[in-house]
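For this view, one protein chain was removed and the others were kept in their places.
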Amino acid sequence: MSLVDLAAVSFAYGRGRSVLDGVDLRIEAGRNLGIVGESGSGKTTILRLMLGLARPTAGRIAFRGEPLDPGNRPFMRGFRRAVQAVFQDPYSSLDPRQKVADIIAEPLRSLKVETDVDAAVAGALASVDLPPDTAGRYPHEFSGGQRQRIAIARAIVSRPDLVLADEVVSALDLTTRIRIVDLLKTLSEKTTLVLVSHDIGFVALLCHDLVILEKGRIVEQGPARDILSAPRHPYTRRLLASTPRLADFA
Amino acid sequence: ADGGPDAVINIGSLYEPQNLDNTAGAGQGINEAFNGNVYEALFRLDDDGKVSPSLVKDYKVSDDGLTYTFTLQPGVTFHSGDPLTSADVKWSIERVTSADSKSSRKNSLKPIAAIETPDDATVVVKLSSRSISLPYNLSYVWVINDAAKDLQSAEDGTGPYALDGWQRGAQLAIKRFDKYWGPKPENGEVVFKYFTEATALNNALLTGAVDVITSVQSPDSLAQFKDNPDFTVAEGKSTTKLLLAYNDRVAPFDNVKVRKALARAVDDKKLLEAVWGDYGTLIGSFVPPTDPWYVDLTKVDAYDPESAKALLAEAGYPDGFTFTIDTPNYDPHPLAAQFLQGELAKVGVKVNINVITANEWYTKIYKAHDFQATLQEHVNHRDIVFYGNPDFYWGYDNPKVTELIKASEEAATVDEQTEKLKEANIQIAEDAASNWLYLYPQIVVSKTSVTGYPLNGLNSQFFSYGIKKAD
Amino acid sequence: MLAYVVRRTAILLVSVLIAAAVLFLLLRLLPGDPANALVSVGADADQIEAARRQVGSDLPIAAQFVRYLGQLGRFDLGASFVSGVPVLEEIGRRLTLTLPLTALAFLSAVLLALPLGILAAVKRDRWYGGLISIVSQFGVAVPVFWIGILLVTAFAVKLRLFPSSGFPPSGWRDPLTALHQLALPILTIALVMSASLIRYVRSATLDVIGSDYLRTARALGAGYGEALVRHGIRNGAVPVISILGIELASTLLGAVVVERVFSLPGLGSMLLSGIEQRDYPSVQGVLFVSTLLVLLVGFAADLTQRLVDPRLRGPSGARS
Amino acid sequence: MTDAAPALAPPASRRLTPAFLVGAALVGLHVAVGLLTLVWTPYDPAAMTGGRLAPPSLLHWAGTDRLGRDLFTEIMIGARIALAVGSGAVAIAAAIGVTVGLLAAFASRAVDDVLAATLDILIAFPTLLLAMLIVAAGDGANLGTAILAIGIAASAIVARLTRILARRVLAMDYITAARVSGTSWLGIVRIHVLPNIWPTLIVNFALQFGLAVIAEASLSYLGLGAPPPNASWGRLLQEAQATVYTAPFGAIAPGIALVSLVIGLNLFADGLRDVADPTRRRR
Partner (left out) sequence: MGDLLTIDDLSIRHAGRPLVSGVSLSVTAGERLGLIGESGSGKSLTALAAIGLLPEGMTASGSVRLAGREVIGAADRDVVGLRGTAVATIFQEPLTALDPLMRIGDQIAEVARRRARRDGRSLSRAGVAAEVTALMARVALPDPARLSRAYPHEMSGGQRQRAAIAMALACRPRLLIADEPTTALDVTTQAEVLKLLETLVREENMGLLFISHDLPVVGAAVDRVVVLRAGEMVEEGTVAEVFGRPRHPYTIGLVEAARAFDRAIGAAL
């Protein structure tokens, strides 16, 4: 059974024009999905819908076959535990007033997961390669890359089945980026990832399947290997051509 | 500035009238500006406290004292040009005595049973009972043209001045009325300038913006005028008494010993000094020296804290008691309340101070009698009669006094009236009906070049026609 | 923008209505009887009852409220209980003093605060930049009436440069005399107000100084002063304008106190005597009009802010 | 292995500036004096120990008032009253303002508009006038009503600020993260919003504190403030006005006390802002 299903989903902010238009999408457990598109194409909006933070203006979203209903409390509790997220800006995604330990433990506390919180936090920190003493410090003491690790630790502490990541590396420099990629690769052995980015190179490193989004519509969809080797849509081709490669110069 | 017979006299005052009708809550400011200046009455209360004829040329009283026949001054015209007739007088008196009148004088004119006007120059007033102070009481009743309209913001009187303009919140100007029947005023125009702050008022005199200030509110501001040859400081006699009125109906103030004890416990002299420095007068009762029935009663219950304690013990309060003074929120009441608090503490009586607004004073104390004791100033001349009314807010009820006061009004002669009121006065003091703290001083300060103003300001009047300004 | 103006106007109208209702209820639900102002010591029970009938305080509150709303609908604020004068007329007369007083004080404060605030920011390392900041600290901490009394003592009583109080009865027909008479009151309000404005202007200027666009302008050849003038003034104005709206409320308030210090026949003294007398129509009228004025100014400030700042204009331009 | 932590400069503004220390010292002094008066004053405040309006002397450091009471004692007690007025008003303003501000921050557009209109009115009702209205109409002026009025008036400003600050926090990704983590709105307020807006609010409270003290003084000047026997500085100033020529010190000393407390609070607030404002930590 698929994890998440989007069927003919459309969305508009307020009474504005629609930013998503008839999106059909399926996330299979164990197959990482990349969503690629230019700025403003609707990538973040899709993630917000999949997280239940906004409701589609048309179409249906289902999690493990059950409709995603923010009003259904027991369902949402299970859903929140199973689906977590990491955001683009490493600075605004961590509460500056909370200790790292509390930040990471928040899902456990809020979802009332019955477990040894300290041990779970220590475990999460270990899996993102941060030293244990990190727990007692505050976010401002860390670099962008370290913050992204903390955010990832928060996302995996409840052992979710699905982690949605929105542009998690675009704010980081190259060397830091590659380390995060390594980390995500390790993680994807346990959970399924949905990665959103305008950088096809980054997504290609981790994802089995790709979705190409242009102005709120899916223009191409399929296994990453196929799309990268034989892009059919001109928009996909343009994206690929725009990505600079070191090989061109050295 | 330009002096001489057409001079403009600027008078600084703290009491702006609320409207121009002295029967409709206009406040004391209207008497200051209008009494004797714009409006005249049948009689006039002179600055020295004597009642003399004004618009009345002559009058006769019947032997039973129940019929007064007034002959009016001839040739009197209102500012509008209408001649004064007896109908105007009748109309003016009935304005005060009518059923819906809100005038504070209504009660004092109650004996009037009928007013007749046999001709234009004669007014006959019939009384239901003798009223020796009728002429005095009529001195409050403005004679107004019976055709006048909108008395709250306009006037039509017979006085030496006519209203020239009123900027609410700022000033009120009255101008010499050229067709005045009596002697011509010594100046051309008088402008009352109103201030909300005593300091601002003093500054205005210092800087020459006003020529006279009608009543100085604190002795300390006098220092700057006293030793300055440019200014004259004159002290007159006032009728304003500060008192601590008890609610004589309720314990422990229904006990005369307690009242006497508290009177002895307070060093009035020290209070007067604190508030007024070297000015002001101590009084032993409610009657100021300008009232004809004044007696020096300052020795009655004079300051003596030891005997106060003894009296308290006698009255059954050896350890004192606690009570609350309701205090109006404006000077000097809060200060006086604090002083009383300190003084009474020394004889073991604890005082709580409750500060209230003037408005609330009426609701809580005057109407509802819901209080133990209150500080209040009573400004009027000849107001001892309040002690003859057991329903008055302070609830003093001595049948002997009630009777004396009633009889005094029905006296055949002024001497008899005076005798009776003297007796009442002494009884009230002996009963320590209230605690009379002191009599305010009446201080007028002017530029040295300005002379001829009244000093005593009885009933807040300020006759302006005699004021001269040197060139 | 149009949609915004419509929405903002709707908010304004709702505000005005709420203000009217709140004012009415506040006054009636608290103790005190306006009839008391009409009686004096010596009045008997009948007379007090007559006074109550005259001012309408014998009616139930609901009936009084209906009457009041009816009046408001006719742009009628009623007549004063004590003087009988229509309140609107009296307010109109008093506004000819209070409005110019407030406006001139406001203007002087802005004219004083802009250069000083900018100077304090730009030259914050110099002694005079620091001095401006310190002096403005004092200005914020001193009560209005104290400054007023100080100015009177110095400039009116000692130096005799200005009158100590009052306003000429001729009003503005002789503008120079009127101005001369109002100089000290204006200065008093302006000093206090500019003190807090200086602080806002200073911090707005500091924001501009640290901005990227200023750096861009300089990187492309603009001198420091030029860049500051061209880009700083408008950008600095945006936060300051919204503060001005609020500050004006406190200026009107300062005007009340200052009118007391200088015995000026303005709205403030009308309010104070109205309160003393429980003259509800007057108090209600003054508070209503002053609230309306401040609301209007807030409205104007919001619109101006949108005119200056295009970012706020769009349909999605959420209020800050 | 960890990423190279960019050596974050300790934010320069975290240093305690001399201005902050001066402010803290002034506020501390007033608090100490205020507390001291609870147990000790140089004289009994009601005792008429000196002559009328005595000038400052060794016995009476600030002279005496018209009743011959020690002015220095009254000024000391004034500190206590100022602190009571300030903290009382701020407590009321905080309770009302923060609640309304948070509601407005979370509210939907329509509700927010109504709340915004209400706040506009509260701001448009000038603080002092509102206070006067309540005090004048109230059942006898007392310190409590004055505090209540000033507090209600200040609550509008606090509500407005809270709304802006809370909106800013609510736009942060960590709020989205918290929602994704299943944290309830109440939890978000408690765990994220309040702790993040608190420092700025505290700074504003310090400023409001000073404004409340000034407002009380102005009310007293108009005869509508704390009634006697509360020796509020405003009342001392107002009373001293009448004697300013004979005893100028009586008008100056309470003024100095008042100004020093308010300046102290402002300096303290400015310094606090630099120390506590989290937004200043990031460049």
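Letters A, B, C and D name the chains as they come in the text, with residue numbers starting at 1 for each one.
By definition in this document, a residue touches a chain if its C-beta (ideal position, glycine included) is under 8 Å from a C-beta of that chain, and two chains touch if they have at least 3 such contacts.
Everything quoted here is computed from the prediction, not taken from an experiment.
Listed residues C:Arg28, C:Lys123, C:His180 or C:Arg218: the one in touch with the omitted chain is C:Arg218. When the omitted chain is restored, the residue from C:Ala35, C:Val82 or C:Val238 that touches it is C:Val238. With the whole complex as reference, residues 38-40, 143-144, 172-178, 181, 198-202, 204-205, 224-225, 228-229, 238-250 of chain A touch the missing chain.
Touch with the hidden chain on the side of chain C covers residues 211-213, 215-224, 230-231, 234-235, 238, 308-311, 314.
Basically, only the chains that are shown with their structure count from here on.
Each step here moves to a touching chain, and the least such steps from chain B to chain D number 1. Compared with chain C, the chain whose C-alpha mean position is the greatest distance off is A. Centre-to-centre, using mean CA coordinates, chain C is 22 Å away from chain D.
As a whole-number value, the distance joining the C-alpha centres of chain A and chain D reads 46 Å. Contact of a single residue of chain D with at least two other chains is seen at positions 136, 139, 241, 244.
Taken residue by residue, chain A touches two or more other chains at no position, since every residue touches fewer.
Partner chain A is touched in their complex by these residues of chain D: 1-6, 8, 172-174, 176-184, 187, 191-192, 195-196, 278, 281-282. Across the complex, chain D meets chain C through its residues 113-114, 116-118, 120-121, 123-129, 132-134, 136-139, 157, 164, 167, 210, 214, 217-218, 221-222, 224, 234, 237, 241, 244, 251, 255, 258-259, 262-263, 266-267.
In the complex of the two chains, the chain C residues touching chain B come out as 31-33, 36-48, 50-51, 54, 82-85, 90, 93-94, 149, 152, 156-157, 160, 163-167, 169, 260-266, 269-270, 272-273, 276-278.
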